[in-house]
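So, chain A:
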Amino acid sequence: MSDTALLLTALCLPLFAVLGITLTSRWPNLREAVTLMSSALLSIAVFTIYMRFSGGAVFAIDIAEPLPGLMLRFEIEPLGMLLALVTSTLWFVTAIYAIGYMRKHNEENQTRFYALFAIAIGSALGAAFSGNLLTLFLWYEVLTVSTYPLVAHAGTKKARDGARTYIGILLTTSILFQLFAILITYSVAGTLDFSDGGILAGKLDPAWAGLLYALFIFGIGKAAVMPFHRWLPAAMVAPTPVSALLHAVAVVKVGVFTVLKVTVYIFGTDFITSSGASDWLIWFAGATILLASLVAMTQDNLKLRLAYSTISQLSYIVLGALLATDMGLLGGTMHIAMHAFAKITLFFAAGAILVAAHKTEISQLDGLGRQMPLTFVFFTIGACSIIGLPPFGGMWSKWYLAMGTLEAGQWVMLAVLLMSSLLNIAYLLVIPARAFFSQAREKNAYSGGEAPVSCLIAMAISSMMCIYLFIYPEPFYTLASMLVKQAP
Partner candidate 1 sequence: MIEQNLSLLLVVVPLLAAPIAAMLPNGRLPWLLALAVSWLCFILAAWQLMVVIDGDVIQYSLGGWAPPWGIEYRIDALNAIVALLVAAIAAVTLPYALLSIEQEINKEQLSLFYSVFLLCFVGLLGITQTGDIFNLFVFLEISSLSAYALIAMGRDRRALTAAFQYMIMGTIGATFFLIGVGLTYVETGTLNMLDLNQRLQPILEHRTVHTGFAFMVVGIALKLALFPLHLWLPNVYTYAPTAISVFLAATATKVAVYVMLRVVFGVFSNDFVSITPADDLFLLLGVIGVILASAAAISQHDVKRMLAYSSVAQISYMVLGMGFASVYGLTASIVHIFNHALMKGALFMAVGIIVYRIGSSRFKDMAGLGRQMPWTFAAIFIAGLSLIGVPGTAGFISKWYLMLAAIEQQAWPVALAILIGSLLAVIYMWKLIETLFFEKAEQHEIGQGVQQRSEAPLSLLLPLWLLVLANIYFGIETQVLLKATATAVDLLGVADYHE
Partner candidate 2 sequence: MIDVIIGHYNYWIVIVLMMAGFYTVISRGNLIKKIVGLNIFQTSVFLLYISIGYVSDGTAPIIAEGFTRYSNPLPHVLILTAIVVGVATTALGLALVIRIKEAYGTIEEDDIHNQDESL
Partner candidate 3 sequence: MKHNLILRLIAKYLFPIIALFAFYVQFHGDYGPGGGFQAGVILSVGFIFYAMVFGLKTVEQAVPMSLLRVLASMGVLIYGGTGVASMLMGGNFLDYDLLSQDPVSGQHLGILLVEAGVGITVSSVTLMIFYAFAGRDMPADGEGQ
C-alpha cells in the first residue's frame, strides 16, 4: 500500500467502524467484534505508518481547499505520530475493557456508544495527523461535539448538567479565544501551516505575542489550564470507558497536543523565549499543577479525584511547552504517552470497582483489596507511574521535565514539580493502601470477587505497558527527541 493510501486508510478506518457498528446493531456480539477488529486494524495501520515514518517516509495529503491558501491537510510529524500511536493502541485496549464493562453494567444505547466512540477516536486521529492549524481546529471541534452524547450517555438530569458544562466550556473557549487567536495568527502571518521554527517570528510585535499565546493556552480548553478546567470533573458523569479513553487519553491529550503544536510550529520556541510570551503563563500552569492536586486530595469520589489528578498532570505537559526548552518539550511530549497509559489504568480500575462492587467513593473502599486484589495491584502500578517512581514509565517524563525547569532556570517550577509528586503520593497511594490494609467497616461488605475478565485483561495490558515503558521507552522517546531536534 502506498504511503498516502495507508494514511487515508488509517483516517477512514474509524468511519468504517461506525458504519459497521450501526449495521450490526442488532447482534451485540458481532457489533463488539467489529469494534475490536477495527481497533486492532487501526493499531496495525498506525504502527505501519510509524515504521515507515521512522524510516524517513513523508506523509502529506491535501484533501480540499475550503479557504484560499488554507488546505484541509494531513501531514505527519513526530508529535502527531506519538499521539496517534497512543490513541490507537489504547482504543484497542479500551475496546476490550468496554465490552465487559458495558454488559455487566447493563448500559442502554450501546450501539450509539460504540459508534460515537469510534467517531471520537477518528477525530483524535485526524487532529494528530493535521497538517495545519485549521485542520487541527476542525478535528478539535468534531471531537468536542462527538463526545458530548457520550458524556450525557446516562440521560439523567445530572448527566445532562455535566454534559452541558462540558460542551459549554469547551465550545466557549474554543470559539471565543482559540478561533480568535487562529484568525489573528492568520491575518498576521498569512498562513496557518505548521512549520519548523514557527510562522509568527518576526511578524508579530513581541509585546503582543504574550497576549496571543494566552489566547491559545486558554482557548485550548481541552488542556484544562485553570480557570477553564471545570469541564473535566463535570465529564465524569460519563460511563467509565469514556472517562478512561476520552478524558484521560483522547480528548485531553488532543488539548495538550494542540498546545505543543502551537508552541513548536506556530510560535517556535525561539520566538517564545525571546519575546517572553510564556513568562507570565507559566504561573498559571504551575498554579494548576498544585491547586488541582490539592483539590484532588479533598475529593472522596474516586473518578473525581482522578479527574483532578488529570488536570494537574495535563499542566505538566503545558508547563513543558511553556518552558520552551529542549528538555521541557521532551518531557512534556513523553508525558503525553506516559500519563496516558498510567491514567487509563487508574480509570479502568475505578470502573472495575464500580461494576463489580458498585462503589464510587473512596471511603467505601476499605478492605476491598482482599476481594479484588488484581484490580488494586494494577491500580498501584498506575499510581506509581503517575507519581514518577522507578521502575515505571512516568519517571522518564518527570525527569526530563525537571531537567527542563533547570535548563530554563525556573527554580520555582522545579519546586512545584517536586511538591506535586509528594501530593500525588498522598492522594493516589492512599487508595490502594486503604483497600488492602483497612478493615471493612460495613457489615454486609462486598464479597463478589473480581471484575469481568475482559476488564482485567485490559488493565493488565495497560499496567504492564507502564513497566515496559520504563525499560524500553523507545517509540515515544525517539519521536519526542525528533520533535526537539526539529525545534531549533
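How these were chosen: all candidates are chains of the complex that A comes from, given by their letters.
We adopt the following convention: a contact is a pair of C-beta atoms (placed from the backbone, for glycine too) under 8 Å apart; a residue touches a chain by one contact, two chains touch by 3 or more; residues count from 1.
Because the structure is a prediction, the values reported are computed rather than measured.
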item: For chain A, as assembled in this complex, the candidate in touch from 1, 2 or 3; value: 1
item: Candidate 1-facing residues of chain A, complex; value: 63-68, 72, 134, 137-138, 141-142, 145, 149, 152, 155, 160, 164, 167-168, 171-172, 175-176, 179-180, 183-184, 186-187
